[in-house]
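With one protein chain held back, the other chains of the complex are shown just where they sit.
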Amino acid sequence: MSASVLFDAPGPKAKVRNRIYSVVGTAAVLGLIVWVVLRLNEKGEFEGALWDIFNYSGIRENIFEALLATLKAFALAAVLSLVFAVVLCVGRLSDHRVVRWASVIFIDLFRSIPLLITIFALWVGVVGDMTPFWALVLGLSIYNGCVQAEVLRAGVNAVPKGQREAAYALGMSKTQVTAGILFPQAVRSMLPTIISQLVVTLKDTSLGYIILYPELLYSARLIANNTPVNGTYPFVQTVVVVGAIYIALCMALSSLATWIEKRGRRAKTGIVVAAAAEPAETPGVLDAATPLGPTVAAEPAKPAGPGGPEDGPGRPDSGPSGSVGKSD
Amino acid sequence: MNVLTDNLSLFREGFIGTVELTVVSGIIALVLGVIIAAFRVSPVPPLRVFGTVWVNVLRNTPLTLLFLVAFFILPKILFPDMDSFVLGVVALGFYTSSFIAEALRSGINTVPMGQAEAARAIGMSFTQVMRVVVLPQATRAVVAPMGSIFIALTKNSAIAGSFDNVDLFNVAKTLSNDGYDIAMIFLWITVAYLVITYAINGAFRLLEHRMEVAR
Partner (left out) sequence: MKFRKSVAVAAAVAALSLTATACGGKEGSAGDKPEGPDSKDTKALSYTVKKDASVDSSVFEAAKKRGKLIIGAKADQPYLGFQDQSTKEYSGFDIEIAKMIAADLGFSPKQIEWKTVDSGARETAVSKGDVDFMIGTYTINDERKKQIDFAGPYYQAGASLLVRKDEKDIKGPETVRGKKVCSIVGSTPLQNIKKPKYGAKVTELSKYSECVAQMLNNQVDAVTTDDAILMGYAAQNPKKLKVVGKPFSEEPYGVGLKKGDKALQKAVADAIKAHQENGDYKKAFDATIGKSGSEYKDPPAFTDPK
(Lines give C-alpha, C1' and ligand atoms only; values in the text may rest on other atoms or scores of the structure.)
Protein backbone atom coordinates (compact mmCIF):
# COMPACT_ATOMS: atom_id res chain seq x y z
CA MET A 1 0.00 0.00 0.00
CA SER A 2 1.22 3.43 -0.70
CA ALA A 3 1.42 5.81 2.17
CA SER A 4 -0.73 8.31 0.39
CA VAL A 5 -3.94 7.62 2.33
CA LEU A 6 -2.28 9.06 5.34
CA PHE A 7 -2.03 12.52 3.90
CA ASP A 8 -3.76 14.70 1.33
CA ALA A 9 -2.49 15.25 -2.13
CA PRO A 10 -0.08 18.06 -1.28
CA GLY A 11 -1.18 21.59 -2.00
CA PRO A 12 1.20 24.31 -3.16
CA LYS A 13 2.48 25.03 0.32
CA ALA A 14 2.95 21.38 1.22
CA LYS A 15 4.64 20.80 -2.11
CA VAL A 16 7.22 23.42 -1.30
CA ARG A 17 7.63 21.99 2.15
CA ASN A 18 7.99 18.46 0.82
CA ARG A 19 10.52 19.66 -1.67
CA ILE A 20 12.53 21.24 1.12
CA TYR A 21 12.33 18.04 3.13
CA SER A 22 13.37 16.11 0.06
CA VAL A 23 16.40 18.27 -0.49
CA VAL A 24 17.37 18.23 3.17
CA GLY A 25 16.75 14.49 3.41
CA THR A 26 18.74 13.73 0.30
CA ALA A 27 21.53 16.00 1.45
CA ALA A 28 21.60 14.32 4.84
CA VAL A 29 21.69 10.82 3.41
CA LEU A 30 24.25 11.70 0.77
CA GLY A 31 26.25 13.59 3.35
CA LEU A 32 26.35 10.54 5.58
CA ILE A 33 27.49 8.34 2.73
CA VAL A 34 30.12 10.82 1.61
CA TRP A 35 31.39 11.16 5.17
CA VAL A 36 31.70 7.38 5.57
CA VAL A 37 33.49 7.11 2.24
CA LEU A 38 35.83 9.96 3.15
CA ARG A 39 36.62 8.45 6.52
CA LEU A 40 37.37 5.10 4.95
CA ASN A 41 39.41 6.79 2.26
CA GLU A 42 41.42 8.54 4.95
CA LYS A 43 42.35 5.15 6.31
CA GLY A 44 43.37 4.05 2.84
CA GLU A 45 40.60 1.52 2.43
CA PHE A 46 40.05 2.36 -1.23
CA GLU A 47 43.57 1.67 -2.35
CA GLY A 48 43.59 -0.52 -5.41
CA ALA A 49 45.98 -3.01 -3.87
CA LEU A 50 43.52 -3.87 -1.12
CA TRP A 51 40.80 -4.70 -3.61
CA ASP A 52 43.20 -6.41 -5.93
CA ILE A 53 43.16 -9.55 -3.80
CA PHE A 54 39.87 -10.47 -5.41
CA ASN A 55 41.59 -10.60 -8.77
CA TYR A 56 43.51 -13.66 -7.72
CA SER A 57 42.05 -16.92 -8.92
CA GLY A 58 42.94 -18.59 -5.63
CA ILE A 59 40.91 -16.12 -3.60
CA ARG A 60 38.00 -16.35 -6.01
CA GLU A 61 38.01 -20.11 -5.91
CA ASN A 62 38.20 -19.90 -2.15
CA ILE A 63 35.08 -17.72 -2.01
CA PHE A 64 33.34 -19.88 -4.56
CA GLU A 65 34.03 -23.06 -2.60
CA ALA A 66 32.83 -21.42 0.59
CA LEU A 67 29.68 -20.29 -1.18
CA LEU A 68 29.08 -23.87 -2.29
CA ALA A 69 29.60 -25.08 1.27
CA THR A 70 27.05 -22.54 2.46
CA LEU A 71 24.54 -23.52 -0.20
CA LYS A 72 25.09 -27.21 0.49
CA ALA A 73 24.32 -26.77 4.17
CA PHE A 74 21.36 -24.54 3.31
CA ALA A 75 19.86 -26.94 0.78
CA LEU A 76 20.03 -29.91 3.10
CA ALA A 77 18.80 -27.91 6.08
CA ALA A 78 15.92 -26.51 4.04
CA VAL A 79 14.70 -29.96 3.01
CA LEU A 80 15.21 -31.48 6.44
CA SER A 81 13.54 -28.57 8.22
CA LEU A 82 10.45 -29.00 6.07
CA VAL A 83 10.38 -32.70 6.82
CA PHE A 84 10.68 -31.95 10.55
CA ALA A 85 7.99 -29.32 10.16
CA VAL A 86 5.48 -31.75 8.68
CA VAL A 87 6.22 -34.35 11.34
CA LEU A 88 5.97 -31.84 14.18
CA CYS A 89 2.85 -30.24 12.76
CA VAL A 90 1.14 -33.60 12.44
CA GLY A 91 2.24 -34.29 15.99
CA ARG A 92 0.78 -31.02 17.20
CA LEU A 93 -2.53 -31.69 15.54
CA SER A 94 -2.64 -35.27 16.71
CA ASP A 95 -5.58 -36.69 18.63
CA HIS A 96 -3.27 -38.37 21.10
CA ARG A 97 -2.53 -36.14 24.00
CA VAL A 98 0.97 -37.53 24.64
CA VAL A 99 2.07 -37.01 21.05
CA ARG A 100 0.58 -33.54 21.04
CA TRP A 101 2.27 -32.50 24.25
CA ALA A 102 5.58 -33.96 23.21
CA SER A 103 5.48 -31.96 19.99
CA VAL A 104 4.47 -28.80 21.79
CA ILE A 105 7.28 -29.13 24.30
CA PHE A 106 9.81 -29.95 21.60
CA ILE A 107 8.75 -26.97 19.49
CA ASP A 108 8.68 -24.53 22.37
CA LEU A 109 12.00 -25.70 23.72
CA PHE A 110 14.00 -25.45 20.55
CA ARG A 111 12.42 -22.21 19.50
CA SER A 112 13.55 -20.58 22.70
CA ILE A 113 17.17 -21.71 22.69
CA PRO A 114 19.52 -19.60 20.60
CA LEU A 115 20.43 -21.52 17.47
CA LEU A 116 24.08 -20.76 18.14
CA ILE A 117 23.89 -22.75 21.36
CA THR A 118 22.00 -25.62 19.77
CA ILE A 119 24.62 -25.93 17.05
CA PHE A 120 27.48 -25.69 19.51
CA ALA A 121 25.94 -28.30 21.80
CA LEU A 122 25.26 -30.67 18.92
CA TRP A 123 28.84 -30.34 17.77
CA VAL A 124 30.42 -30.78 21.18
CA GLY A 125 28.36 -33.91 21.51
CA VAL A 126 25.16 -33.73 23.47
CA VAL A 127 23.74 -36.55 21.40
CA GLY A 128 26.86 -38.30 20.22
CA ASP A 129 29.49 -37.74 17.60
CA MET A 130 28.79 -35.22 14.89
CA THR A 131 30.87 -33.54 12.21
CA PRO A 132 30.61 -29.76 11.96
CA PHE A 133 28.58 -30.11 8.79
CA TRP A 134 25.95 -32.31 10.37
CA ALA A 135 25.85 -30.32 13.57
CA LEU A 136 25.13 -27.21 11.54
CA VAL A 137 22.58 -28.87 9.28
CA LEU A 138 20.79 -30.62 12.12
CA GLY A 139 20.78 -27.51 14.30
CA LEU A 140 19.33 -25.46 11.48
CA SER A 141 16.79 -28.15 10.64
CA ILE A 142 15.56 -28.58 14.19
CA TYR A 143 15.19 -24.88 14.88
CA ASN A 144 13.67 -23.96 11.55
CA GLY A 145 11.58 -27.13 11.54
CA CYS A 146 9.97 -26.00 14.78
CA VAL A 147 9.24 -22.58 13.33
CA GLN A 148 7.94 -23.99 10.06
CA ALA A 149 5.74 -26.41 11.98
CA GLU A 150 4.01 -23.47 13.61
CA VAL A 151 3.66 -21.79 10.23
CA LEU A 152 2.08 -24.92 8.81
CA ARG A 153 -0.24 -25.19 11.76
CA ALA A 154 -1.38 -21.65 11.18
CA GLY A 155 -2.02 -22.58 7.55
CA VAL A 156 -4.03 -25.63 8.55
CA ASN A 157 -6.08 -23.56 10.95
CA ALA A 158 -6.76 -21.04 8.21
CA VAL A 159 -8.55 -23.63 6.09
CA PRO A 160 -12.28 -22.98 6.54
CA LYS A 161 -13.70 -25.34 9.13
CA GLY A 162 -16.49 -26.42 6.81
CA GLN A 163 -14.07 -28.14 4.48
CA ARG A 164 -12.81 -30.41 7.21
CA GLU A 165 -16.30 -31.18 8.37
CA ALA A 166 -17.43 -31.89 4.83
CA ALA A 167 -14.53 -34.24 4.30
CA TYR A 168 -15.28 -36.14 7.49
CA ALA A 169 -18.93 -36.27 6.49
CA LEU A 170 -17.86 -37.96 3.26
CA GLY A 171 -16.25 -40.64 5.38
CA MET A 172 -12.63 -39.72 4.77
CA SER A 173 -10.16 -40.85 7.39
CA LYS A 174 -8.14 -38.40 9.45
CA THR A 175 -5.04 -39.17 7.40
CA GLN A 176 -6.93 -38.53 4.20
CA VAL A 177 -8.31 -35.26 5.47
CA THR A 178 -4.91 -34.08 6.67
CA ALA A 179 -2.93 -35.17 3.64
CA GLY A 180 -5.55 -34.54 1.00
CA ILE A 181 -7.45 -31.48 2.18
CA LEU A 182 -5.66 -29.58 4.91
CA PHE A 183 -1.95 -29.75 4.11
CA PRO A 184 -2.09 -28.89 0.42
CA GLN A 185 -4.08 -25.77 1.18
CA ALA A 186 -2.01 -24.90 4.21
CA VAL A 187 1.20 -25.13 2.21
CA ARG A 188 -0.33 -23.09 -0.58
CA SER A 189 -1.48 -20.30 1.65
CA MET A 190 1.65 -20.22 3.78
CA LEU A 191 4.16 -20.58 0.97
CA PRO A 192 5.39 -16.98 1.16
CA THR A 193 5.92 -17.32 4.90
CA ILE A 194 7.67 -20.64 4.45
CA ILE A 195 10.02 -19.09 1.92
CA SER A 196 10.68 -16.10 4.17
CA GLN A 197 11.72 -18.56 6.84
CA LEU A 198 14.02 -20.23 4.33
CA VAL A 199 15.74 -16.86 3.95
CA VAL A 200 16.35 -16.99 7.69
CA THR A 201 17.73 -20.50 7.31
CA LEU A 202 20.10 -19.26 4.64
CA LYS A 203 21.31 -16.38 6.78
CA ASP A 204 21.76 -18.61 9.78
CA THR A 205 24.17 -20.92 7.97
CA SER A 206 26.67 -18.21 8.87
CA LEU A 207 26.52 -19.42 12.47
CA GLY A 208 28.69 -22.29 11.27
CA TYR A 209 31.71 -20.17 12.22
CA ILE A 210 31.33 -21.24 15.82
CA ILE A 211 32.00 -24.88 14.94
CA LEU A 212 34.59 -24.29 12.24
CA TYR A 213 32.40 -25.24 9.31
CA PRO A 214 34.05 -23.54 6.33
CA GLU A 215 31.00 -21.63 5.14
CA LEU A 216 31.10 -18.30 3.35
CA LEU A 217 31.44 -15.99 6.32
CA TYR A 218 34.02 -18.12 8.10
CA SER A 219 36.15 -18.27 4.99
CA ALA A 220 35.73 -14.55 4.46
CA ARG A 221 37.07 -13.94 7.95
CA LEU A 222 40.06 -16.16 7.25
CA ILE A 223 40.74 -14.30 4.03
CA ALA A 224 40.58 -10.97 5.81
CA ASN A 225 42.81 -12.29 8.59
CA ASN A 226 45.41 -13.97 6.44
CA THR A 227 45.87 -11.68 3.49
CA PRO A 228 47.23 -8.40 4.80
CA VAL A 229 48.11 -5.95 2.07
CA ASN A 230 50.82 -3.46 2.99
CA GLY A 231 50.08 -4.25 6.59
CA THR A 232 46.34 -3.57 6.39
CA TYR A 233 43.85 -6.35 6.88
CA PRO A 234 41.18 -6.23 4.16
CA PHE A 235 38.14 -6.47 6.42
CA VAL A 236 36.24 -3.67 4.70
CA GLN A 237 36.80 -5.23 1.31
CA THR A 238 35.82 -8.78 2.20
CA VAL A 239 32.77 -7.59 4.12
CA VAL A 240 31.61 -5.60 1.09
CA VAL A 241 32.11 -8.51 -1.30
CA VAL A 242 30.66 -11.22 0.91
CA GLY A 243 27.86 -8.97 2.13
CA ALA A 244 26.83 -8.32 -1.45
CA ILE A 245 26.68 -12.05 -2.12
CA TYR A 246 24.52 -12.70 0.95
CA ILE A 247 22.17 -9.81 0.23
CA ALA A 248 21.75 -10.86 -3.40
CA LEU A 249 20.97 -14.46 -2.44
CA CYS A 250 18.53 -13.52 0.32
CA MET A 251 16.82 -10.88 -1.75
CA ALA A 252 16.34 -13.29 -4.63
CA LEU A 253 14.70 -15.72 -2.23
CA SER A 254 12.52 -13.06 -0.61
CA SER A 255 11.34 -11.75 -3.94
CA LEU A 256 10.31 -15.27 -4.81
CA ALA A 257 8.10 -15.10 -1.74
CA THR A 258 6.68 -11.72 -2.76
CA TRP A 259 6.03 -12.98 -6.25
CA ILE A 260 4.20 -16.06 -5.04
CA GLU A 261 2.19 -13.93 -2.70
CA LYS A 262 1.09 -11.67 -5.54
CA ARG A 263 0.19 -14.60 -7.74
CA GLY A 264 -1.65 -16.25 -4.89
CA ARG A 265 -3.73 -13.18 -4.31
CA ARG A 266 -4.98 -13.32 -7.86
CA ALA A 267 -6.22 -16.87 -7.48
CA LYS A 268 -9.58 -17.16 -5.78
CA THR A 269 -9.42 -19.96 -3.28
CA GLY A 270 -11.09 -18.24 -0.39
CA ILE A 271 -7.96 -18.66 1.69
CA VAL A 272 -5.88 -15.59 2.14
CA VAL A 273 -2.30 -16.08 1.11
CA ALA A 274 0.10 -15.06 3.82
CA ALA A 275 2.09 -11.95 3.28
CA ALA A 276 5.67 -12.38 2.32
CA ALA A 277 6.73 -10.42 5.29
CA GLU A 278 9.14 -11.55 7.86
CA PRO A 279 7.09 -13.58 10.17
CA ALA A 280 9.46 -16.07 11.27
CA GLU A 281 12.82 -14.71 12.20
CA THR A 282 10.66 -13.50 15.00
CA PRO A 283 8.70 -16.59 15.57
CA GLY A 284 9.48 -16.74 19.13
CA VAL A 285 6.50 -15.98 21.21
CA LEU A 286 6.32 -19.19 23.03
CA ASP A 287 2.74 -19.96 23.40
CA ALA A 288 3.64 -20.41 26.94
CA ALA A 289 0.37 -21.30 28.48
CA THR A 290 -2.05 -21.93 25.70
CA PRO A 291 -0.54 -24.77 23.73
CA LEU A 292 -0.25 -26.94 26.77
CA GLY A 293 -3.95 -26.65 27.28
CA PRO A 294 -6.07 -29.58 26.36
CA THR A 295 -7.82 -27.99 23.41
CA VAL A 296 -4.92 -27.65 21.08
CA ALA A 297 -6.17 -29.71 18.22
CA ALA A 298 -9.54 -28.09 18.23
CA GLU A 299 -8.07 -24.63 18.43
CA PRO A 300 -9.68 -22.56 15.74
CA ALA A 301 -7.77 -20.08 13.70
CA LYS A 302 -7.16 -17.49 16.30
CA PRO A 303 -8.14 -13.93 15.71
CA ALA A 304 -5.45 -11.36 15.98
CA GLY A 305 -4.37 -12.56 19.35
CA PRO A 306 -1.01 -13.41 20.77
CA GLY A 307 0.59 -16.51 19.59
CA GLY A 308 2.88 -18.17 17.16
CA PRO A 309 4.59 -16.80 14.14
CA GLU A 310 1.36 -16.53 12.23
CA ASP A 311 0.42 -13.62 14.36
CA GLY A 312 3.22 -11.53 13.07
CA PRO A 313 2.80 -9.10 10.28
CA GLY A 314 2.10 -11.99 7.97
CA ARG A 315 -0.75 -13.68 9.76
CA PRO A 316 -3.11 -15.17 7.28
CA ASP A 317 -6.28 -14.17 8.99
CA SER A 318 -5.59 -10.52 9.21
CA GLY A 319 -7.51 -9.72 6.11
CA PRO A 320 -6.54 -6.75 4.06
CA SER A 321 -3.11 -6.29 5.51
CA GLY A 322 -1.89 -8.41 2.66
CA SER A 323 0.88 -6.34 1.31
CA VAL A 324 3.30 -5.91 4.15
CA GLY A 325 6.06 -7.41 2.09
CA LYS A 326 8.31 -5.50 -0.15
CA SER A 327 5.48 -4.63 -2.44
CA ASP A 328 5.51 -0.92 -2.26
CA MET B 1 31.01 -31.80 40.06
CA ASN B 2 27.95 -29.72 39.63
CA VAL B 3 28.17 -27.14 36.87
CA LEU B 4 25.66 -24.75 38.36
CA THR B 5 26.80 -24.59 41.98
CA ASP B 6 30.49 -24.56 41.06
CA ASN B 7 30.06 -21.62 38.74
CA LEU B 8 27.14 -19.74 40.16
CA SER B 9 28.80 -16.34 39.89
CA LEU B 10 29.78 -17.03 36.29
CA PHE B 11 26.21 -18.00 35.46
CA ARG B 12 24.91 -14.89 37.15
CA GLU B 13 27.33 -12.74 35.21
CA GLY B 14 26.27 -14.39 31.96
CA PHE B 15 22.60 -14.01 32.77
CA ILE B 16 22.99 -10.32 33.58
CA GLY B 17 25.09 -9.89 30.44
CA THR B 18 22.39 -11.36 28.24
CA VAL B 19 19.72 -9.23 29.89
CA GLU B 20 21.80 -6.07 29.53
CA LEU B 21 22.55 -6.76 25.89
CA THR B 22 18.89 -7.42 25.20
CA VAL B 23 17.57 -4.37 27.00
CA VAL B 24 20.05 -1.83 25.65
CA SER B 25 19.96 -3.06 22.07
CA GLY B 26 16.18 -3.35 22.36
CA ILE B 27 15.94 0.34 23.20
CA ILE B 28 18.24 1.28 20.32
CA ALA B 29 16.22 -0.92 17.98
CA LEU B 30 12.95 0.59 19.14
CA VAL B 31 14.08 4.18 18.64
CA LEU B 32 15.66 3.48 15.26
CA GLY B 33 12.75 1.28 14.20
CA VAL B 34 10.20 4.02 14.88
CA ILE B 35 12.26 6.55 12.94
CA ILE B 36 12.75 4.21 9.99
CA ALA B 37 9.08 3.24 9.95
CA ALA B 38 8.17 6.94 9.89
CA PHE B 39 10.58 7.39 6.98
CA ARG B 40 8.95 4.55 5.13
CA VAL B 41 5.45 6.03 5.27
CA SER B 42 6.49 9.67 4.97
CA PRO B 43 5.54 11.80 1.96
CA VAL B 44 9.20 12.59 1.26
CA PRO B 45 10.59 10.26 -1.43
CA PRO B 46 14.28 10.27 -0.46
CA LEU B 47 13.42 9.33 3.09
CA ARG B 48 11.16 6.54 1.83
CA VAL B 49 13.97 5.22 -0.32
CA PHE B 50 16.37 5.43 2.61
CA GLY B 51 13.94 3.52 4.80
CA THR B 52 13.42 0.82 2.20
CA VAL B 53 17.12 0.36 1.60
CA TRP B 54 17.79 0.28 5.34
CA VAL B 55 15.22 -2.42 5.94
CA ASN B 56 16.11 -4.56 2.96
CA VAL B 57 19.84 -4.44 3.50
CA LEU B 58 19.75 -5.13 7.21
CA ARG B 59 17.14 -7.86 6.98
CA ASN B 60 19.01 -9.72 4.31
CA THR B 61 22.39 -9.63 6.01
CA PRO B 62 23.50 -12.33 8.43
CA LEU B 63 23.82 -10.87 11.90
CA THR B 64 27.34 -12.23 12.19
CA LEU B 65 28.36 -10.09 9.24
CA LEU B 66 26.96 -7.03 11.00
CA PHE B 67 29.06 -7.92 14.00
CA LEU B 68 32.14 -8.00 11.79
CA VAL B 69 31.18 -4.57 10.46
CA ALA B 70 30.68 -3.26 13.98
CA PHE B 71 33.93 -4.63 15.35
CA PHE B 72 36.30 -4.19 12.45
CA ILE B 73 34.92 -1.36 10.32
CA LEU B 74 32.95 0.93 12.61
CA PRO B 75 35.99 1.90 14.71
CA LYS B 76 37.69 2.99 11.50
CA ILE B 77 34.78 5.24 10.56
CA LEU B 78 34.01 6.67 13.97
CA PHE B 79 36.82 6.66 16.46
CA PRO B 80 39.07 4.01 17.96
CA ASP B 81 38.92 2.59 21.45
CA MET B 82 35.22 1.75 21.41
CA ASP B 83 33.78 -0.56 24.01
CA SER B 84 32.85 -4.10 22.97
CA PHE B 85 29.49 -3.78 24.66
CA VAL B 86 28.70 -0.63 22.68
CA LEU B 87 29.72 -2.26 19.41
CA GLY B 88 27.67 -5.34 20.27
CA VAL B 89 24.49 -3.45 21.04
CA VAL B 90 24.94 -1.31 17.94
CA ALA B 91 25.08 -4.40 15.73
CA LEU B 92 22.12 -6.01 17.50
CA GLY B 93 20.14 -2.78 17.64
CA PHE B 94 20.59 -1.91 13.97
CA TYR B 95 19.72 -5.43 12.87
CA THR B 96 16.60 -5.57 15.02
CA SER B 97 15.51 -2.06 14.04
CA SER B 98 14.75 -3.29 10.53
CA PHE B 99 12.35 -5.89 11.90
CA ILE B 100 10.70 -3.38 14.20
CA ALA B 101 10.30 -0.92 11.33
CA GLU B 102 8.60 -3.59 9.26
CA ALA B 103 6.32 -4.62 12.10
CA LEU B 104 5.32 -1.00 12.70
CA ARG B 105 4.69 -0.41 9.04
CA SER B 106 2.42 -3.40 8.73
CA GLY B 107 0.76 -2.25 11.93
CA ILE B 108 0.04 1.08 10.29
CA ASN B 109 -1.32 -0.81 7.31
CA THR B 110 -3.88 -2.58 9.46
CA VAL B 111 -5.56 0.69 10.36
CA PRO B 112 -8.53 0.93 7.97
CA MET B 113 -7.97 3.44 5.23
CA GLY B 114 -11.31 5.07 5.91
CA GLN B 115 -10.15 6.24 9.30
CA ALA B 116 -7.15 8.04 7.92
CA GLU B 117 -9.36 9.50 5.23
CA ALA B 118 -11.94 10.60 7.77
CA ALA B 119 -9.23 12.19 9.86
CA ARG B 120 -7.96 14.07 6.89
CA ALA B 121 -11.48 15.07 5.96
CA ILE B 122 -11.83 16.92 9.22
CA GLY B 123 -8.63 18.74 8.44
CA MET B 124 -5.94 16.97 10.38
CA SER B 125 -2.35 17.24 9.23
CA PHE B 126 -0.06 14.27 8.57
CA THR B 127 1.46 14.54 12.02
CA GLN B 128 -1.96 14.76 13.62
CA VAL B 129 -3.30 11.82 11.62
CA MET B 130 -0.36 9.73 12.73
CA ARG B 131 -0.30 10.83 16.34
CA VAL B 132 -4.01 10.85 17.12
CA VAL B 133 -5.55 8.28 14.81
CA VAL B 134 -3.12 5.86 13.22
CA LEU B 135 -0.31 5.22 15.70
CA PRO B 136 -2.45 4.47 18.76
CA GLN B 137 -4.27 1.80 16.81
CA ALA B 138 -1.19 0.53 15.06
CA THR B 139 0.56 0.14 18.39
CA ARG B 140 -2.12 -2.23 19.49
CA ALA B 141 -1.70 -4.32 16.37
CA VAL B 142 2.07 -4.54 16.71
CA VAL B 143 2.35 -5.55 20.35
CA ALA B 144 2.31 -9.28 19.60
CA PRO B 145 4.88 -9.18 16.77
CA MET B 146 7.00 -6.88 18.94
CA GLY B 147 7.08 -9.52 21.63
CA SER B 148 8.34 -12.02 19.09
CA ILE B 149 10.98 -9.60 17.90
CA PHE B 150 12.30 -9.02 21.40
CA ILE B 151 12.46 -12.73 22.04
CA ALA B 152 14.39 -13.17 18.82
CA LEU B 153 16.67 -10.36 19.97
CA THR B 154 17.35 -12.18 23.22
CA LYS B 155 18.39 -15.23 21.30
CA ASN B 156 20.42 -13.26 18.79
CA SER B 157 22.36 -11.65 21.62
CA ALA B 158 24.15 -14.99 21.91
CA ILE B 159 26.23 -13.97 18.92
CA ALA B 160 27.57 -11.03 20.93
CA GLY B 161 28.87 -13.65 23.35
CA SER B 162 31.39 -14.78 20.79
CA PHE B 163 32.52 -11.18 20.25
CA ASP B 164 34.12 -10.20 23.53
CA ASN B 165 30.93 -9.85 25.55
CA VAL B 166 30.11 -11.86 28.62
CA ASP B 167 26.70 -13.46 28.20
CA LEU B 168 25.11 -16.87 28.63
CA PHE B 169 26.61 -18.23 25.43
CA ASN B 170 30.04 -17.01 26.43
CA VAL B 171 29.61 -18.79 29.76
CA ALA B 172 28.49 -21.98 28.02
CA LYS B 173 31.59 -21.90 25.85
CA THR B 174 33.94 -21.18 28.71
CA LEU B 175 32.53 -24.00 30.82
CA SER B 176 32.61 -26.40 27.91
CA ASN B 177 36.29 -25.51 27.43
CA ASP B 178 36.87 -26.20 31.09
CA GLY B 179 35.67 -29.73 30.48
CA TYR B 180 32.30 -29.70 32.19
CA ASP B 181 29.62 -32.01 30.83
CA ILE B 182 28.05 -30.20 27.90
CA ALA B 183 24.63 -31.71 28.51
CA MET B 184 24.42 -30.14 31.96
CA ILE B 185 25.69 -26.77 30.75
CA PHE B 186 23.18 -26.91 27.93
CA LEU B 187 20.40 -27.66 30.37
CA TRP B 188 21.13 -24.72 32.68
CA ILE B 189 21.75 -22.27 29.87
CA THR B 190 18.45 -23.31 28.34
CA VAL B 191 16.67 -22.73 31.62
CA ALA B 192 18.22 -19.27 31.82
CA TYR B 193 17.08 -18.38 28.32
CA LEU B 194 13.61 -19.75 29.03
CA VAL B 195 13.36 -17.49 32.06
CA ILE B 196 14.18 -14.43 29.99
CA THR B 197 12.01 -15.28 27.01
CA TYR B 198 9.04 -16.25 29.15
CA ALA B 199 9.39 -13.01 31.08
CA ILE B 200 9.31 -11.00 27.84
CA ASN B 201 6.40 -13.07 26.62
CA GLY B 202 4.50 -12.46 29.82
CA ALA B 203 5.20 -8.74 29.77
CA PHE B 204 3.89 -8.40 26.25
CA ARG B 205 0.82 -10.47 26.99
CA LEU B 206 0.07 -8.14 29.85
CA LEU B 207 0.59 -5.13 27.64
CA GLU B 208 -1.67 -6.58 25.03
CA HIS B 209 -4.32 -7.28 27.58
CA ARG B 210 -4.22 -3.72 28.83
CA MET B 211 -4.47 -2.28 25.39
CA GLU B 212 -7.42 -4.44 24.55
CA VAL B 213 -9.20 -3.13 27.60
CA ALA B 214 -8.46 0.39 26.53
CA ARG B 215 -10.33 -0.11 23.28
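First chain written, first letter: the chains are A and B, and each begins at residue 1.
We take it that a contact is a pair of C-beta atoms (placed from the backbone, for glycine too) under 8 Å apart; a residue touches a chain by one contact, two chains touch by 3 or more.
Keep in mind that what you see is a predicted model, and the values were worked out from it rather than measured.
Trainee: Of B:Phe11, B:Phe39, B:Trp54 or B:Phe71, which one is in contact with the hidden chain?
Mentor: If we include the chain that is not displayed, B:Phe71 is the one touching it.
Trainee: With the full complex in mind, choose from A:Ala73, A:Leu88, A:Val124 or A:Val177 the residue touching the hidden chain.
Mentor: Going through A:Ala73, A:Leu88, A:Val124 or A:Val177 one by one, A:Val124 is the residue touching the chain not shown.
Trainee: Which subunit A residues would touch the chain omitted from the figure, given the whole complex?
Mentor: Counting only subunit A, the missing chain is touched by 52-53, 55-64, 67, 123-125, 129, 131-132, 211-212, 214, 221-235, 244-245, 248-249, 251-252, 254-256, 258-259, 326-327.
Trainee: Provide the residue numbers of subunit B that touch the chain removed from this figure.
Mentor: Within subunit B, the residues touching the omitted chain are 71-72, 75-76, 80-82, 84, 162-164, 170, 173-174, 176-179.
One rule holds for everything that comes next: only the chains that are shown with their structure count from here on.
Trainee: Which residues of subunit B touch subunit A in the complex?
Mentor: These residues of subunit B touch subunit A: 40-48, 50, 52, 56-57, 59-65, 68-69, 72-73, 76-77, 99, 102-103, 105-110, 113, 116-117, 120, 125-126, 129-130, 134, 141, 144-145, 147-149, 151-152, 154-159, 161-162, 168-169, 172-173, 176, 182-183, 185-186, 189-190, 193-194, 197-198, 201-202, 204-205, 208.
Trainee: If you look only at subunit A, which of its residues touch subunit B in the complex?
Mentor: 1, 3-8, 10, 14, 18, 21-22, 25-26, 29, 36, 39-40, 43, 45, 109, 112-117, 120-121, 124-126, 199, 203-207, 209-210, 217, 221, 224, 233, 235-236, 239, 242-243, 246-247, 250-251, 254, 275, 277-278, 281-286, 288, 304-307, 309, 311-314, 318, 320-321, 323-324, 326, 328
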